[in-house]
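A single protein chain has been omitted; all remaining protein chains appear in their positions.
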Amino acid sequence: VPPVITLTTDFGWADPYVAAMKGVILSRLPGASVHDLSHEISPQDVFAGACFLAGAVPWFPPGTCHVAVVDPGVGTGRAPLAVRWRDQILVLPDNGLLTLLHRIEPVSAARRIEHPGCMLENMSATFHGRDVFAPAAAALAGGMPVASVGPVVEDFVLLPMPEPTSRPDGSVAGEIIHIDRFGNAVSNIPAALGPFRAAVVSGTRLPVLNAYADVPPGTPLTLEGSGGFLEIAVNQGSAADRFGLAAGSPMEALPD
Amino acid sequence: VPPVITLTTDFGWADPYVAAMKGVILSRLPGASVHDLSHEISPQDVFAGACFLAGAVPWFPPGTCHVAVVDPGVGTGRAPLAVRWRDQILVLPDNGLLTLLHRIEPVSAARRIEHPGCMLENMSATFHGRDVFAPAAAALAGGMPVASVGPVVEDFVLLPMPEPTSRPDGSVAGEIIHIDRFGNAVSNIPAALGPFRAAVVSGTRLPVLNAYADVPPGTPLTLEGSGGFLEIAVNQGSAADRFGLAAGSPMEALPD
Partner (left out) sequence: VPPVITLTTDFGWADPYVAAMKGVILSRLPGASVHDLSHEISPQDVFAGACFLAGAVPWFPPGTCHVAVVDPGVGTGRAPLAVRWRDQILVLPDNGLLTLLHRIEPVSAARRIEHPGCMLENMSATFHGRDVFAPAAAALAGGMPVASVGPVVEDFVLLPMPEPTSRPDGSVAGEIIHIDRFGNAVSNIPAALGPFRAAVVSGTRLPVLNAYADVPPGTPLTLEGSGGFLEIAVNQGSAADRFGLAAGSPMEALPD
């Protein structure tokens, strides 16, 4: 089975940045199985990238090497990291991209990438995706131990996370952290804190149900999203548009 | 040769939904050759997904397993299906997604996916792409016979299709069913019903020619599109914008 390398970036598809990364990987690890996870992370939105990785990485098999590049600090002193997460590897800038994965389960073996075998000979100051993270992924997926890439990093960056607050009456106050393509508004309230019977957003109380189509088209509801958090949805519509929701909008979950 | 699995969804790239499906497939069928066909089907537009599959699936080799997820009814009683089409396999919700393929050539061996080896142990009610269709594709591409996935489905859903009408004078009345990225307006009139010498849209008569560049830039024409249907185009321009065309716009083809 060929080694699996995935790519998650904010590069979009219109520029040759993703292509150059693929070329570097295939040049250094011929036969690698390279998979696009996303190149549509909102530009330079590290928190969005961190949320994305938490929804994607846990589903991959042992040995997968994930490259994640949302990197507003490229070319400055921020470290390029290689870390282990469960039995997988991630290479990414040390800017908080691994925050949510680390909350699911702590990363281990964080190392600063310094090994010359993990970077191109001529490095630019503007494109470490191509010049560091792609060659590092090829080296690691090809068998280089994480411990070989460079010195231990003890205090990698973790982003502050909005935390839900449990109240004495069993209700939980949280907020929306992500709007998906369908307009579903995903909160930071784990469904496992419930059972809940309803959620309140923008002054409207919505029942907690099982599936989008448990209500007629155009009707709003709350349900447990695929990541395990409560989300506000409208069957075949956009909850974000209906209720004016965005990241940061407050939400309350009411106990069963 | 590794088994080929393709993915067609309306999930977009910004959320981790496609990535999670890839992770599940690669976890269950290491070495699978996974290919993105589209994740830009218009959200929850089952008919658009059905058109897409008819333009894509026929070109793939025997043994390919296609996953198609445009699934507004996820979590309700709609069945997850596995079907054979020619010598390929499709897994998809029973909501009409296979309508146009079935008109090219009938699907066979339709089964409701129930085998526990075709789904994750913990199934959500909101994301069967990850929890059912991805593991079912891995099982089928890995060798599970379609007949093993579950009971026969006799009466799978087929969507109503707008039909072209042939008139005694040899003309054919039809309609636009798809606008492509270039603004070409694809109709439901098979070029094989002709030969035609012209088409009429929005009161304008356009000659049937061979290639976009048979007319000067900016000039409209009619031609046989790559799917075998008449389409309205503007050389290096948008026919949809020029003539205000959308799905459902009437069109008439005039005999040679």
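Lettered A and B in written order, each chain numbered from 1.
In the analysis below, contacts are C-beta pairs under 8 Å (C-beta built on N, C-alpha and C of every residue); 3 or more make two chains touch, one makes a residue touch a chain.
No experiment lies behind these values; they were computed from the predicted model shown.
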Who touches the missing chain here, A:K22, A:H115 or A:R181? A:K22
Hey, which subunit B residues sit against the chain that's not shown? 1-2, 4, 6, 8, 33, 35-42, 51-61, 64, 178, 180-182, 210-214, 217, 223-226, 235-236
Touching the unshown chain, subunit A contributes residues 10-20, 22-24, 26-27, 30-31, 34, 36, 43-44, 72-76, 124-127, 130
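Here is the rule we go by: only the chains that are shown with their structure count from here on.
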Distance in whole angstrom between the CA centres of subunit A and subunit B is 30
